[in-house]
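The structure appears below as structure tokens.
Below, a portion of the complex is reproduced, with chain positions unchanged.
A and B label the chains in the order they appear, each numbered from 1.
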Amino acid sequence: MHLGVCYYPEHWPENKWESDARRMAEMGITRVRIAEFAWSRMEPEPGRYEWAWLDAAIATLSRHGLELVLGTPTAAPPKWLVDAHPDILPVRHDGGVLQFGSRRHYDISSPIYREHCARIVETMVRRYGDHPAVVAWQTDNELGCHDTLPTYTQAALQRFRQWLGQRYETIAALNASWGNVFWSMEYHSFDEIELPHRTPTDVNPAHALDFRRFQSEEVASFHALQADLIRRHAPGRDVLHNFMGFYAAFDHYAFARGPLDVAAWDSYPVPRTEVLPLPEAQKHRWARTGHPDVSAFSHDLYRGVGKGRMWVMEQQAGPVNWAPFNPVPQPGIVRLWTWEAFAHGAELVSYFRWRQCPFAQEQMHSGLNTPDDALSPGGREAAQVARELRNLALPADDLRCTRAPVALLFDYEAQWVVETQRHGADIDYQHIVFEWYSALRELGLDVDVVSARAEVGEYRLVVAPTLPILPPSVVEQIERGSSHWVFGPRTGSKSPAFAIPSQLPPGELQRVLPARVVAAESLRPSIRPALRFEEVDGCALRWRDHVEAGAATETIVRFDDGMPAVLRCHRVTYVAACFDQAVLHAVMANCVRAAGIQAMPMPEGLRLRRRGPLRMAINYGDRPQAVPASARAKFVLGGPVVGPVDVAAWIEED
Amino acid sequence: MHLGVCYYPEHWPENKWESDARRMAEMGITRVRIAEFAWSRMEPEPGRYEWAWLDAAIATLSRHGLELVLGTPTAAPPKWLVDAHPDILPVRHDGGVLQFGSRRHYDISSPIYREHCARIVETMVRRYGDHPAVVAWQTDNELGCHDTLPTYTQAALQRFRQWLGQRYETIAALNASWGNVFWSMEYHSFDEIELPHRTPTDVNPAHALDFRRFQSEEVASFHALQADLIRRHAPGRDVLHNFMGFYAAFDHYAFARGPLDVAAWDSYPVPRTEVLPLPEAQKHRWARTGHPDVSAFSHDLYRGVGKGRMWVMEQQAGPVNWAPFNPVPQPGIVRLWTWEAFAHGAELVSYFRWRQCPFAQEQMHSGLNTPDDALSPGGREAAQVARELRNLALPADDLRCTRAPVALLFDYEAQWVVETQRHGADIDYQHIVFEWYSALRELGLDVDVVSARAEVGEYRLVVAPTLPILPPSVVEQIERGSSHWVFGPRTGSKSPAFAIPSQLPPGELQRVLPARVVAAESLRPSIRPALRFEEVDGCALRWRDHVEAGAATETIVRFDDGMPAVLRCHRVTYVAACFDQAVLHAVMANCVRAAGIQAMPMPEGLRLRRRGPLRMAINYGDRPQAVPASARAKFVLGGPVVGPVDVAAWIEED
């Protein structure tokens, strides 16, 4: 695994570059990401390019053996471009036009902006595409960040109308698909269609969902425009984008079907835990470490998006600036996060950033070095990881991640469906997915997060925490395969056109699990239907489907009020509600057992993970824990007892 | 009582209409509301009308003996009309223009829109006005829904200026009445007046109140424009509008002085309970049934608005989609709600809707049938009511509601005054009214909710939970009548011009209750002035008037700090604060006793109600309850013990 760092030579006097590069190399960093955000330095005036500074920076870094990841600068168009074309500015849901003065002040659908992006990217990649030290290219930066997606511009409207025209061909087809007869919403031409916002009450959810699909494709084509230029002029280099954790405003699987070699992502476990919709007690418990499953979930998801190739492009290395509360992370946790990324298959962990920038928006965001050029606590931990990595002599080809026993189906459309129609105020798609993921991880299991449209026939267990629009491939795979499948509430509740399926939910799943969901309810926090499952007392929370089981379907457990809670037909299980943690874990354990998988319940904060021949234990908890290694295990990192905020790695001599 | 249903033939293939109509008739439904929202099908292009589908739908339904209520489609103008006249779109308080894409996207004050409404309504009513199956007409749908009132358009501004000109004649009179000398707000002409919004701090409350009065009249005239056309072309048919529960943005009593035969309203007890400002414990307790007084209050209010004629145009028949949380209602409660409506005098209960619509905005709103055409649980309960109704042989003319012993005064201006000047963040007019209503109902009493301007001399007890602008008729009736009167805090605190009366509150009430309110205070939730009244310990909440009693006025009880809490002068009682439930009930019981009315305190969830000779008991609670029937009572529904979520009806053989 490479260690990397994000570096902004333009922020520092040129006479610091040499010592920066030397110190990076000395501490074991091998890759450096530079240049995203530097458009105003690359092209200070329209058409006048300045590359000398970047030439020099690249030369300095590469002289010390550092490999470079170059970022295109399109996340921050310069003022002269905005002034020349004010209509490239984005528009928020409320109709407000966003202004220059921070970043991401552009409309992803603007043809003018795309033209300028192509121009700067092509110029840049023609210059550095064949530079031997430049090994990879990142497009833009964190596409969609700061809620800039969806965007409600006139350009988006024009392209949305075209997109709809291609999708539906006739306006009658669109009217029928959306159900526009409801409330006289019928159109006579695609040119009559508006963007789905600023209406007196809810927009048609079918309208909203198609707009999300359109915007998702816009993001992919915006990236592809740049990536194609990179492919052409920088042959053999890795093309990547740095995605975000728990961000689902566009379909990353579809995005990755375009030109993308690596799924890179930006990992900030502490602020992410603060902003996720987790219970208050969990936010408190893991305030200084991040929740033990927060990074792992994104690692496992992006490893899937990248078809096995995953990088952490930005790794939190100390306190940050952007959550409501920003504590200093626990000592040791930066090292733990790095090893955890390794365990989950990362090819690179790149710390953000080399040195805390004392000015502008991110001055309260730490780095490996303090502004006065001393290693920060996180910097010292990164150096330790580098030393440990050097001593960890393992053949590289052994280290590919093997298939996990469990696949968890993730679906971006599910996110958009639930956002469009929460039905209950506290319903959040990724929260539900995360609870299931966490339950499986607490059983000691590796999990592959895969697209709901993926082939999963080789997994022993496939779980779909909720999957409102059921892809046809799912039922087909159930029918022809031998995996065990577990589906959560709301599964099959919508057609692709955002309508209730004619046979009622779970729709086509009824072919393998005869049952009708005759009603669904969202539950205020005080309403908690009780049940008892395998000695565990607990309750439903937030959501409950009311299911009528068909004859072939067994009701595994009922709520105290008689309503089915979990149903099963052969290898297919339907979980009819969101449960509290205790019941959810019991249900997951039951399904894991039914699938013939050996579970190993974890003490608080401990997690296991295999990478190739390596078995690793990661301890987020406060107490030392014995790892499940045999007496013959050969430890390559740590030993049989893993301390608090520590890791161990071993190979079983089978 | 009729049972009805809301039906949208345009949502379904024509080949389903026949079986739908047959099944409706078979299950005991006699009336069907159709056609509101169908403008885009009635007039797909400007001036091109299509009536064939509606002809066919009406023919099919009437062939099965069903009577029809036709709705005018003006709540959902089609896209071509909006595109031709974008200035008919409404404007929110914050100045944002609302767009096409849902419903209610129109400005009630727009002369152009009114012209188009008149045109479509006249065309429609000329066609179906004398159809023998069409027995009633509904104008528009839920006027004001989705916070579309008030609206802040240029058309509203122009008409508001005219309205003010007529009301005040000279600008000097307006300046004097509003007190515009304060903060140099004086105008020189009516054309200088702006709409009361988007000011740095509070607008002049007199300005705000007049704007609310103006908008209220706009709503009434918008309805009257349509209703007059219906009267002209559909003679003898009932004209109605479907009002909403706990909605008071316009004066329903004034509205009903125009062309209106029936006050219909839309009853959704479960989501209404969720969104009302009730204590959390009550929202929890009644989450699956609705609060036992929520529907009853609106029944009693709309029976008054309709001068005795009240319909439930939409009755919740299962889970809905629009509250923050949407649980499935308790089994049996749809039947209970229907019988409760009957008990309170409904001539019709019409369920919403025939079949859950699988597409568009309301797909998560249940109906009598699931989308796959099976009766829903609510549908089965409706069928049961129909059977019970058929077996309930009673002469119709016996069933008019008789006068209740207690009149509760309701006032729409009170709502606007309190909204304009809450003074305390948690002060809500309808909440206060509801608490008093509930206290009286828990004493086993029938209550008539009547206009604060009504003649109430024949009631033994008249209560006004709060009545900031005291109509002159109130004091006149006290002086010449023999009723007992109880007034709550803030009564008489404002003149019609929204000023403090010169003699201080309670203003003219001082003629019958000598007392000055020298100060009023709103109380943070933690500040709860204590008192003890008739063995009950409790406190004030939210609001307290500081009263100096005149010589003729007795202070019935004081707060522990010495401040008068309840004052009385002969037949007039003044309640100087909002109380907690225990004290409020004790005070109400005292007043009921003083008025010589026999109270009967109810166990939790049980309510009584008389309709003609029938006495009914409605049990929202969890336990069986003995009903207060004599040994000679003749039960026509249920028996002497009424189970949980059940009803009983009997006649006392006097």
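Following the convention adopted for this analysis, a contact is a pair of C-beta atoms (placed from the backbone, for glycine too) under 8 Å apart; a residue touches a chain by one contact, two chains touch by 3 or more.
This one's a predicted model, so the numbers in the text were calculated from it and none came from an experiment.
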Tell me, please, the full copy count of this complex, given that what is shown in place amounts to 2 chains.
-> 3
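We adopt the following convention: only the chains that are shown with their structure count from here on.
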Centroid distance [mean C-alpha coordinates] between subunit B and subunit A, Å | 48
Residues of subunit A that touch subunit B when the two form their complex | 94-95, 178-188, 192, 194, 196-207, 421, 423-425, 497-504, 516, 518-524, 526-527, 544, 546
Per the touch rule, the subunit B residues reaching subunit A in their complex are 8, 10-11, 37-41, 44-45, 73, 76-80, 83, 90, 96-105, 145-148, 274, 280, 283-284, 287-288, 318-319, 321, 324-328, 356-364, 366, 370-372, 374, 376-377
